[in-house]
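Yeah, one chain of the complex is gone here, protein chain that is, but the others are all in their spots.
Letters A, B and C mark the chains as written, and numbering starts fresh at 1 in each.
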Amino acid sequence: MRYFKSDNTAAVCPPVLAALIAANQGASLAYGADDWTARLDTVVGEFFGASVRVFTVLSGTAANSLALATLCPPWGTVLTHREAHIERDECGAPEFFTSGAKISVIEGPYAKISPTALRERLAWFEPHVHGVQPKVLSLTQATERGAVYTPAEIATLAEIAHARGMSVHMDGARFANAVVALGCQPADVTWRAGVDALSLGVIKNGGMNAEAVVFFTDGAAAPAFPTDAVSEFEFRRKRAGHLVCKGRYMAAQVLAYIESGVWRRNAEHANRLARQIGVAAGARLTAPVETNQVFVKLGSKRIAELLEAGFGFYPWAPENAGEARFVVSWDTATEDIDALCAALATN
Amino acid sequence: MRYFKSDNTAAVCPPVLAALIAANQGASLAYGADDWTARLDTVVGEFFGASVRVFTVLSGTAANSLALATLCPPWGTVLTHREAHIERDECGAPEFFTSGAKISVIEGPYAKISPTALRERLAWFEPHVHGVQPKVLSLTQATERGAVYTPAEIATLAEIAHARGMSVHMDGARFANAVVALGCQPADVTWRAGVDALSLGVIKNGGMNAEAVVFFTDGAAAPAFPTDAVSEFEFRRKRAGHLVCKGRYMAAQVLAYIESGVWRRNAEHANRLARQIGVAAGARLTAPVETNQVFVKLGSKRIAELLEAGFGFYPWAPENAGEARFVVSWDTATEDIDALCAALATN
Amino acid sequence: MRYFKSDNTAAVCPPVLAALIAANQGASLAYGADDWTARLDTVVGEFFGASVRVFTVLSGTAANSLALATLCPPWGTVLTHREAHIERDECGAPEFFTSGAKISVIEGPYAKISPTALRERLAWFEPHVHGVQPKVLSLTQATERGAVYTPAEIATLAEIAHARGMSVHMDGARFANAVVALGCQPADVTWRAGVDALSLGVIKNGGMNAEAVVFFTDGAAAPAFPTDAVSEFEFRRKRAGHLVCKGRYMAAQVLAYIESGVWRRNAEHANRLARQIGVAAGARLTAPVETNQVFVKLGSKRIAELLEAGFGFYPWAPENAGEARFVVSWDTATEDIDALCAALATN
Partner (left out) sequence: MRYFKSDNTAAVCPPVLAALIAANQGASLAYGADDWTARLDTVVGEFFGASVRVFTVLSGTAANSLALATLCPPWGTVLTHREAHIERDECGAPEFFTSGAKISVIEGPYAKISPTALRERLAWFEPHVHGVQPKVLSLTQATERGAVYTPAEIATLAEIAHARGMSVHMDGARFANAVVALGCQPADVTWRAGVDALSLGVIKNGGMNAEAVVFFTDGAAAPAFPTDAVSEFEFRRKRAGHLVCKGRYMAAQVLAYIESGVWRRNAEHANRLARQIGVAAGARLTAPVETNQVFVKLGSKRIAELLEAGFGFYPWAPENAGEARFVVSWDTATEDIDALCAALATN
């Protein structure tokens, strides 16, 4: 099969694998008391140019859900886009971790939230006990449709959220792809723009099974989350079975991902090849190709033919829409890209 | 103040109060082992012409949430209208009781769900672990916009739901108003049309603090809920603090409400007076007046004037829409209706 | 049947019923915006001689569980006696409301916790994420074995709890019986002794279906609960279906219970008659008769005979222990007491 189903079909990239092997020397204290975990705050802090508290977890779902549970009480609501992963693809994990908080969805093209749409949605919530209270705005960077938010767009949205007393969470499952696409600094689309907590994706872009939750503890303004949020997070992580005992293998992945610079190289590779597919798709694109995902209107017949021809990809929901999603990974072969582009050209 | 805020501002109606006083004789076994509770299944069963299991709870929120928790696993989703009480007005209670199931909303005029809209929404759910699974359709009868579903409409919706393996729940906070409006039998809009579980409202239409959850255990087809649902319900109710020890005062309300026929008289009164307001509102009505709620486009200025003049009512969300809701109760005074109609006439 | 099963088999006492009838005049704002609810903080505050926030709920289980959920995070633990109602008789309601906090039990005669036992239990908890953290001490007054804590005993226990950063909750399902037995002021066994939150029982001692949760907001020291606890409580109550719409009927019960003085009269009556049973039981008593519960070692055969003779009571757990519990209510008839005493005398 030629793999375009998702970037999570990729292998572990060499620097991360090498770090795991290197970490496998002798005994080491468990539950995060190891030397690798000890360096996390510093290394990730330098990556963002900010004071941070960093926690590893084992999946993006856990990263998002634990961050949201820390920021949102059970009677709160998380505002996000209708196509957001936390709404569509986590089987209610945020509701489970938050003990029943509600996700309130917002519409918008390319899975992006506009300031107008955010304000309109917020107008429906009233400050009384009969309704859930807006507590978190969750943005996905890059979005589930491959789009990116600019630093200015994030700042505007965060300002609206903060003015309402909400925290800002970013689902950065494809954060590196977004930063590379924008040509900006990691800080520009996070704390400098008002993001309070980030799910920093590692796995899709070359990691094995470690993601990082980053709390920005000294943003432009005071952080918009409770002062005991970090302590809460640790208890919640333990209760969720995401405090692994051999913590060095978690931290080592994150450290290698950042310190080797592979986060950037992998994302650049994937974004570049995605643009090639975009060129081949031409007018059939249903969204601009800004990162490593490509959405193409092919029709159900053509989709079936491509699947038959050995291309692995998902018809996008709802299934009868005739739309396909192609995702490029850090290790997608040029040959597979060429084959897909050729196939797209012949129709 | 002239009360049009909600039918829950009303007092307890005479037959229900008399029943409470009559029940207050000597000792009685606790936790539902009393003589009043013993008659519930029979009396409510006759009301519906069906085999039922009936449980009293202390609020409509509890009735809905406990029923939904029994019908929907944590990884399930309840499909309902965007304006449904369970979505908009219960502060996430269904999410709390279900341990984090998700409510998925459907749009439609007058807070009604159409078969087309239901089918379209269902098309988004896929049978895999990444997304929540549709498990319950919840209809409100009468709706939050005062509309009613006909027996045929319910049957069509229930058929779609059952075909997908879902249960059908009805939020009947204003069930009596709907039945009276339709001129049908209680059975026609419940089990005969495919409803599996009903939150039977008593409080708004003259009760004090008892609602009834009704499970139809021998509907047209086999009931669309797990065979141990009733046992589950009892444990869930206990854990929620809704199994009251002096159960006779709960059951007595429900029995008196049904056996005295006051459910019908009260609803007829309220519906009739609501129609008077509807006539006065004329073209400014934003929804047909089918039961005891009246929605009128008045503009923010006129709303402010009426509030100032001593009419108690809610500007409908969002607040800047200039729309007002007037609700008539079983004990709304003719004088208040006349005053409101006169006020609406003068503009 | 002669009712000694529990004080919750009793009817509603006259002052409370009269108050319900009196409250049933015309319309009234819903959800606690009524005139009765408005007086709660003042009347209950005067009862305790303290600043309080008072919330009505519909059962003792709800009162305890909502109070505990407000005071204890999911990763916390509530220390209480092994025979406490929250541990033995609420089917896990505290765990449900707290989203999975743990109850940690302590042993001790007469269902009382001693300072030594409390200190020993606390020694097992360590300040790390691997174990739950002690957050609340919950005392029952009077205990499930009919015993009372003196003001000094409570103060000692509360001091230990507060020194560990814990809050102190009191399950006062039979609070009036305890106060009457001690001959003290309500303040002496609550805020003056360090209690932070109280489940004030009304139902067992003559109410219909209203209990009160009382937060002491200016105890001897700063209150040992988060400053936003009261706000949290309101959201949690709503989500649990315990914010009833016709709030006047809840508040009216609590107001009448206190203002009429019936709380004291009813408790005095029940305690006094219980002592008569105690005299008849003599050496077979398994606990001193301090309030309105009497525990007697009768043997399985004698228990069966008394049940057969029409006395309603519970063999105490475990069933094969041959112990019986007799509870006296505000309306237990002298005749029934005489009959029981006579029966106990004849063996």
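General remarks:
Methods note: contacts are C-beta pairs under 8 Å (C-beta built on N, C-alpha and C of every residue); 3 or more make two chains touch, one makes a residue touch a chain.
Quick caveat, the model's predicted, so the values are computed rather than measured.
When the whole complex is considered, the residue among C:D7, C:D34, C:E90 or C:D171 that touches the unshown chain is C:E90. Within the set A:Y249, A:W263 or A:F311, the residue that contacts the chain not displayed is A:Y249.
The chain not shown here is touched by just one of C:W75, C:F235 or C:W330, and that residue is C:W75.
Checked against the full complex, the one of B:D89, B:E153, B:E232 or B:E268 touching the unshown chain is B:E232. Not every partner is drawn; the one left out touches chain B at residues 31, 73-75, 99-100, 129-130, 133, 232, 234-239, 243. In the full complex, the hidden chain is touched by chain A at residues 1, 3, 5-6, 8-12, 17, 20-21, 24-31, 57-63, 65-66, 90-93, 96, 203-204, 208-209, 235, 238-246, 249-250, 312, 329, 331-332. Summarising the interface, chain C meets the missing chain with residues 74-75, 77, 88-92, 95-96, 98-103, 123-124, 126, 129-132, 317-320.
By our rule, only the chains that are shown with their structure count from here on.
Of all chains, the one whose Cα centroid sits at the greatest distance from that of chain A is C.
The centroid of the Cα atoms in chain B and the matching centroid in chain C are 34 Å apart.
A straight line joining the Cα centres of chain A and chain B is 40 Å long. Per-chain Cα centroids separate chain A from chain C by 49 Å.
Residues of chain B in contact with two or more other chains: 90-92, 96.
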